[in-house]
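The structure is given below, and queries will be raised subsequently.
A single protein chain has been removed from this complex, and every other one stays in its place.
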Amino acid sequence: MFDFEEKIKDSFARQKFMNFIGGKVVKVEDGFCEIHLPFKEELTQQHGFFHAGVISTLADNAAGYAAFSKMDANSSILTVEFKLNLMSPGDGEMLIAKAKVLKSGKTLTICRADVFVIKNGKEKLCAAAQSTLIQLHNQDDN
Amino acid sequence: MFDFEEKIKDSFARQKFMNFIGGKVVKVEDGFCEIHLPFKEELTQQHGFFHAGVISTLADNAAGYAAFSKMDANSSILTVEFKLNLMSPGDGEMLIAKAKVLKSGKTLTICRADVFVIKNGKEKLCAAAQSTLIQLHNQDDN
Amino acid sequence: MFDFEEKIKDSFARQKFMNFIGGKVVKVEDGFCEIHLPFKEELTQQHGFFHAGVISTLADNAAGYAAFSKMDANSSILTVEFKLNLMSPGDGEMLIAKAKVLKSGKTLTICRADVFVIKNGKEKLCAAAQSTLIQLHNQDDN
Partner (left out) sequence: MFDFEEKIKDSFARQKFMNFIGGKVVKVEDGFCEIHLPFKEELTQQHGFFHAGVISTLADNAAGYAAFSKMDANSSILTVEFKLNLMSPGDGEMLIAKAKVLKSGKTLTICRADVFVIKNGKEKLCAAAQSTLIQLHNQDDN
C-alpha cells in the first residue's frame, strides 16, 4: 500500500474551498477519514446554524478521502454521486465528518459518512450520507 | 398565494454562507427557482474547478426555494435529504442551478434540480439532484 | 448504432422476475424506455396498492434499458445505485415507468425515471427516481 496519508493531506491542501471554509483532515486510515470544521458565522444559514451546503461538503470530502485511501498511488478520484439525510440542525461549535468504505472495487467505491455537530462538548448525529466514487487510473490527482 | 418572491429573497439574504460564496437568486416563480454563482478561486477543488460542495449547495438551495414558493406564508422549510449526481467537472465561469417542484404535499415537497456550468457562454449539464423538503407550519423562517 | 430494440427485448425476456410480476417493455428509443405493468393482487402491499418494491423494480428496469440503448452492442449493464421518491400511493390498474438518459458516458450513465399509476384512465405521478448505471465492455448480456 502506498502512503495514502501523505497523498490525502497533499490533495486536501490543494482544495481552495476547504481552506476557505476552514476544514481540516484530522485522521486518515485504511478505508477511513475524519474531517473537522470549526464554526464561523460565514458558514451559516438563515437560523445561524451550519449551512446544509457546508455539511454536505464535509460528508462528501470525508467519503472521498476514505475511498482515496484504498486506491492506487497514481490514480485520481471523483465523486459520482451522494445522498445525504439532514437529521438535526447544525447547531454547535464544530462539525465532524467520519467516513468509511463499505466496498472498494476496481472502478467504483461505496462509502458511508456520518456528520456530527459538537455543542458544549456533546456530539450529536447531524447528517448521514451514502456515496459512490470512481477511480481514474493513471491520472495523477495534481 | 402569498408574495413568495419577497419572502425567498429575504430568506436568501439571511443565509450568510450564500453571501460568502457569492450566490444570487435570479428568478423565483411558482414551483421554480434559479440561482447563479460566478466563479472565484476560493470555490475550487484540487483541479481548479468548482468544488462539489459548492455545486451541492446550489442544487440544495434552488430546490429549497422552489419548494418554499409553494408553501404557506408563515411556515419555514428544511431539507430532509437530497441526492446529487455529479456528471461533468464544474469547469467554467459561472454555475446556474434550476430547480422545480415535482410534487408539493401538505408536509413534504419533492424537487428536482439541475446545475449547469457556463464556459465561454456555453451551458453544460454539470449535476442533477432530487430532493425531499419538509414544511414546518407556523414557524416563521426568521 | 446497433439494433438496441432487439437487444433490449431479448434481455428483458430473460429476466424471470419481470415475467413473474408481468412487466412489458412497450417502447424503446435512443435514450428512452417505457415499461408497463398491469395490476394483480399478488403485487400489493398491506393497503391493496402496488407495493413499493414493484414500483422500484419498474423504475430501475426502465432506467436500465434507457441506458442500455446508448451502449455498445457487445456490452452488458449493471445498476450501480438508484434513489426513488414515492410520492403517491400506487392505487390503480396499471403502472407505467418512463426513463430517459441524462448523461451517457464511456463508463457511467445517469438516468431519471418517472413512474405513473393509471386509475380510471387518468395518469398520476407516483414515484420519481434518479439512477447511475455502469457499462461492462465486452461482456455479453447473455
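The letters A, B and C name the chains in turn, as written, and every chain counts its residues from 1.
Criterion: a contact is a pair of C-beta atoms (placed from the backbone, for glycine too) under 8 Å apart; a residue touches a chain by one contact, two chains touch by 3 or more.
Computed from a predicted model, the values in this text were never measured in an experiment.
Contacts of the undrawn chain with the visible chains, over the full complex, involve A, B, C. When the whole complex is considered, the residue among C:Val54, C:Ala67 or C:Val101 that touches the unshown chain is C:Val54.
Note on the undisplayed chain: of the listed residues C:Arg14, C:Lys27 or C:His137, the one touching it is C:Arg14.
Along chain A, the points of touch with the absent chain fall at residues 83, 85, 87-88, 102-103, 105, 110, 112, 125, 128-130, 132. Against the chain not displayed here, chain C makes contact via residues 11, 14-21, 41-46, 51-54, 56-58, 60-61, 78-86, 141-142. Where chain B meets the omitted chain, the residues involved are 80-81, 83, 107-108, 110, 132, 134.
Everything below uses one rule, namely that only the chains that are shown with their structure count from here on.
Chain geometry summary: the mean Cα position of chain A and that of chain B are 21 Å apart.
Mean C-alpha positions place chain B and chain C at a centre distance of 29 Å. Counting partners per residue, chain A has 80-81, 83 as the residues that reach two or more other chains.
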